[in-house]
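Comments concern the structure below.
With one protein chain withheld, the remaining protein chains of the complex are depicted in position.
Chain lettering (A, B and C) follows the sequence in which the chains are written, and residue indices restart at 1 in each chain.
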Amino acid sequence: MKRFFKDEEGVSIMVEYVLLSLIAILFLMIISINSDAIFIENANDVVIENQFSDVGNMMSTMITDMYVILPANGKIEIDYTIPAKAGKDDYIINADIAMSDQIIEVISLTSGKKVRVTIGGIANTMPINGTASSSASKHVISYDSRR
Amino acid sequence: MELNDRAQIHTLEGLAAAILMVITMLAITQSAMIVTPQNELSMIVHQEQISSDALTVLDIAPDTAIQYNLTECVAGWQGNESNVTSSNLETLDNELANLLPDIKYNVDLAYVKDGELNTKQVIINGAATEDAVVVRRLVTLSNSSVTSSGGAWNLTDDELMVVEVRLTSWQI
Amino acid sequence: MADLKKDSNGQWIALSGFVISLIIIILAVMANQAVIAGYHSSNAALEFPKENIRELNLQTRDNAAIARELAYEINKTSNESIHIIYDDLFNNCSSQMRMLYAIHGENINVELVSINSTTKVSNASEIDMIKVNITYANEKTFYVAEPEIIEVNV
Partner (left out) sequence: MMMDEDGQISLDFLLGISLFLIALMFIVQFIPGLFIPGTSGEGSLDYTAYRTATILVEDPGWWGNSTSSGTDWEENTDNILRLGLAADDDSSSKLTNTPNLLSKQKITQMMMVNESTLVERLGLYNNVDGTLFSYGYNISITQNDTPQSLNNTPILLGETIPYDRDVSKITRIVLVEKGVEAQFEADELTINASEVEDPILNVTGPLNGEIKVQISNLNITGVDPSFKRLMLDGVQLNEGPDYISHKLVNGTMIPLEPTGKINNSDIVIFYIEPGIFNDTRTYELEIDLKDITFTKSGPPFLDFNQYIKTFYEPAYLTVEVWN
């Protein structure tokens, strides 16, 4: 036992081990405290913005393409698919302000984050309205000249 | 723990390595390479749009715009299928080559004869690549339009034939 | 550990291993996201059969005009009424179009409703305004124009 305390061979290893562990633990603590902000929130924000602008552009492009072939008497229906969640948010596509502002809005339900996409003057000739929720199982854009 | 001036080079080395790694990461994350999949899709959109424009322009062209419009070109077909070296619709080939520089294409004709569907290759400019797009356009031929273009469709006087012009195009 | 403390070289290997794995993970994450970006808007432009539907409509208009001309020609030598001749020609074109669209997985139908603006059933030689019903359907898109009015006496 006496020998055990006198022996200093392993000390530096011991100290090194303690120091390394301390730094690792400290790092882990900082990471775990900030991980949400660093790895999820920031990334999520950018992903949401990308996806929203993608979805908004999809709607706007589809409506534009649809507009140039609208039948004078008749109707068009298009099924489309959108991801149920952007990042980890549910969202809705809002076209109700298209008439006045010529834009389509994609809004997150959880964070309120939104992206707006323009539609070049079509809403003046063709009434565009309606909202679509990302969680709905079926999405349709429809136009009916007789309604 | 006393301070000494040994091992200084390790600190410098560490610094250099850190800088190197940060630069590498910046280079990777900022490079355009990563956004390529998206650009590729919009390239295909562009490709499809401009190919379909070429056929549209040829189809709707009034007499005073292009010498032979799509209907006249197709009506003048002699009925031969193409092989790799020759194209059988030279006027159409020339007009498309003018409208679509930097783009290679093949043209097929599809039509219904005696209730059977026929597909004939009429212009071959090479093997289509994987990202080739297909656009199509219809023309309607009657015996009089065939005769005036000197084609060999062998239609009767009371017959109309709808022909699908199918353009497969890809970027060089 | 005892060896490690004396050997200052191996540490860099360990460190670079750590860094490289980090970079690989980040790259993998980014590559996944890059595929997602712009996917839906591109698909909207690629999948929506804008040109096919428009061509269906425009070609029907062309057919209506060509059939009218040919119907007059045939009528000169035939004892069928021009109405029946026109009907035959137009429906023949429509069924050909139907087959040509069907190869691409598109289901279309073009149906002649009437060929004159004044009387419903026309025996008159003047064909001026043709009404047709056009429908188009593929897996995602449904288009119907009923009737599409085509003026042919120009």
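Just so we're on the same page, a residue touches a chain if its C-beta (ideal position, glycine included) is under 8 Å from a C-beta of that chain, and two chains touch if they have at least 3 such contacts.
Source: prediction; values computed, not measured.
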Q | Left-out chain, listing which of the shown chains it touches | A | A, B, C
Q. Hey, which of A:78, A:115 or A:132 is the one touching the hidden chain?
A. A:115
(Q) Just to verify: which one of A:34, A:110 or A:133 makes contact with the chain not shown? (A) A:34
Q | Interface with the unshown chain - residue positions in chain C | A | 4-8, 11, 15, 26, 29-30, 33-34, 37-38, 41, 45, 54, 58, 61
Q: Considering the whole complex rather than only what is displayed, give the residues of chain A touching the chain that is not shown.
A: 8-9, 11-12, 15-16, 19-20, 23, 27, 30-31, 34, 37-38, 42-43, 45-47, 49-50, 52-54, 56-57, 60-61, 64-65, 67-70, 72, 101-103, 115-122, 124-126
**Q.** Where the unshown chain meets chain B, residue by residue
**A.** 1-2, 4, 6-7, 10-11, 14, 18, 21-22, 26, 29, 34-35, 38-39, 42, 45-46, 49-50, 53-54, 56-57, 60-67, 91, 98-100
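Rule of thumb we're sticking to: only the chains that are shown with their structure count from here on.
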Q: Note the residues in chain A that touch 2 or more other chains, in rising order.
A: none
**Q.** chain A - residues contacting chain C, complex
**A.** 12-13, 16-17, 43, 47, 50-51, 54-55, 57-59, 61-62, 65-66, 68-69, 71-80, 82-83
Q: Spell out the residues on chain C that touch chain A in their complex, using ranges where they run on.
A: 1-2, 5, 29, 33, 36-41, 43-45, 48, 50, 53-54, 57, 134, 139-149
Q: Name, in rising order, each residue of chain C that touches chain B in their complex.
A: 8, 12, 15, 19, 23, 26-27, 30-31, 34-35, 37-39, 42-43, 45-46, 51-52, 55, 59, 62-63, 66-67, 69-70, 73-74, 85, 89, 92-93, 95-97, 99-100, 103-104
